[in-house]
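Contents: one structure, followed by commentary.
Removed from the display is one protein chain of the complex; every other protein chain stays in position.
Right after this comes subunit A.
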């Protein structure tokens, strides 16, 4: 049978369902056992009462001179005096009723000719009875005497059910308490898992770079395994970056030498520039492809902007640019510093190149998990068609031009997309280009 989806998907539902099932089964079994014990206890009590009456009747019975059975004093229990009460007795000699309780009125009981305790019988009014019959003999008679005592089944059943009802109620209350306890237990047990989930989300959103070790020992191996994976991921990435950097160095240094050995008007310069662009593009892609998958990264925006401005301070001072930096201190990018440096570096460098007198760098959060960084200049700007062209990915690889130029905006657009973000170009209120980076925060 296919279990409902809810039970297959949820540990909580499984645990609570299982414990409800077990608690229910245990309580039902307990109820049945205790009820059976109570039943026999009560029935035994009634039987013992009947037995005592029977014993008293036997003890009081005598035989007269004619050999006829004579009953002793009747039992004092008044119930035997109430007509058709179900509490009956009779003693008989050789099957003939010699004496009987007043409650029997003008009826007699006709039980089977055998000794038994707790037999089922039917009274004169049709009411079910619990009956005992003992045979006995008396010293001065050869007759077979028998005493029959009955108690009304209804009274026994009522006693039993009077006890069963509170038993059922108290067991139900116990069941509810146990169910509540198991819900609380499951919730407490799973809270560690919930916390683990929250910690993982914090890593994913870049607010933490590793899982804190959980206080419960069962989850510690899981957490340290996850931390190990994160660490390995980081190591692999940094090794890759190192290799990529070495490759860039070992390719570009001879390329620089080659370029400078060519005469100024040699067509080889264009080839060198093209090789340089190809190398740069592919190395950058290789370096950045792992970036969005490195979890637990968080880079404040302001220090990166300040670093970039430090690198560009020469050109900024030379052209007398005024830079307005308007970044909230808490603004942080959920990704690696290198990537934010690359994006902001290219955009600010571009702005410095084109601006006449001022550059405005601003940023703000956009909802809970995004941020916007805006870099504007008062330069000539671009036409709307050029906006699209400038960020077309890889589209300008083969264009001619001096090495290292012309790809800046495409690189930024590409990197932003790798992080699930976006680069938009607009006309700025300052008159030039406004580059707007939307990134995960």
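Basically, a contact is a pair of C-beta atoms (placed from the backbone, for glycine too) under 8 Å apart; a residue touches a chain by one contact, two chains touch by 3 or more; residues count from 1.
Here is the rule we go by: contacts and distances are computed from a predicted model.
Per its UniProt entry, the chain excluded from the display bears the name "Response regulator transcription factor", taken from "Cytochrome B6", "ATP synthase F(1) sector subunit delta", "Response regulator transcription factor" or "Carbohydrate ABC transporter permease".
Taking the complete complex into account, A:245 is the one of A:78, A:197 or A:245 that touches the chain left out. The chain omitted from view is touched by exactly one of A:35, A:226 or A:255, namely A:255.
Listed residues A:121, A:152, A:214 or A:280: the one in touch with the omitted chain is A:280.
On the side of subunit A, touch with the chain left out of the figure occurs at residues 244-246, 248-249, 251-261, 272, 276, 280, 283-284, 287, 307-308, 310-311, 314, 317, 337-338, 341-342, 344-346, 402-404.
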